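For this view, one protein chain was removed and the others were kept in their places.
Let's look at subunit A:
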């Protein structure tokens, strides 16, 4: 079957999609967006987290056909999404590449990093990196509606994302850092 939906602000069409196929598979294998990771395919690890009409979900558990006509944001589009948000545009509204010359809103190629991405790097929250895309999408969404999270809020918001490397402390640091920078407006 054919599925039409919006990914990172751009209309996309996927063809020959098998009816039982997941959104994750379509993103990775048909649209060439391998940022969302496939680790468990059963909702346990969160490494496939994307936003579906603004809501964080495990893309491995969304049937591709269920995404028909809807808006998806993946880690590749996170920087643009965050930039739009800071400009006060309605989240999820189609973007016409605000990232300027030489950048690609769909793949994130050439774009500046989102604040949450920069914070993960600065705090040393990335080791093997497999969990990182899902954590970034989940953490960014939390900071969108909870700019001043407690540690308990952060743990709760990230409770669906597993990391086998870091022991989570650096991830906590990164999210605290992003929150602090966001409130200082840097």
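The rule is simple: a contact is a pair of C-beta atoms (placed from the backbone, for glycine too) under 8 Å apart; a residue touches a chain by one contact, two chains touch by 3 or more; residues count from 1.
In the analysis below, contacts and distances are computed from a predicted model.
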Inset, instruction - For the chain that's not shown, choose its UniProt protein name out of "ABC-2 type transport system permease protein", "Carbon monoxide dehydrogenase", "ABC transporter ATP-binding protein" or "Transketolase". - result: "Carbon monoxide dehydrogenase"
Legend entry - Residue touching the undisplayed chain, where the options are A:66, A:103 or A:127: A:66
Legend entry - Identified contact with the non-displayed chain, of A:7, A:31, A:57 or A:106: A:57
Legend entry - Touch list for subunit A against the chain that is not drawn: 1, 18-20, 22, 41-44, 46, 49, 55-58, 60-63, 65-66, 68, 138, 156-157, 159-161
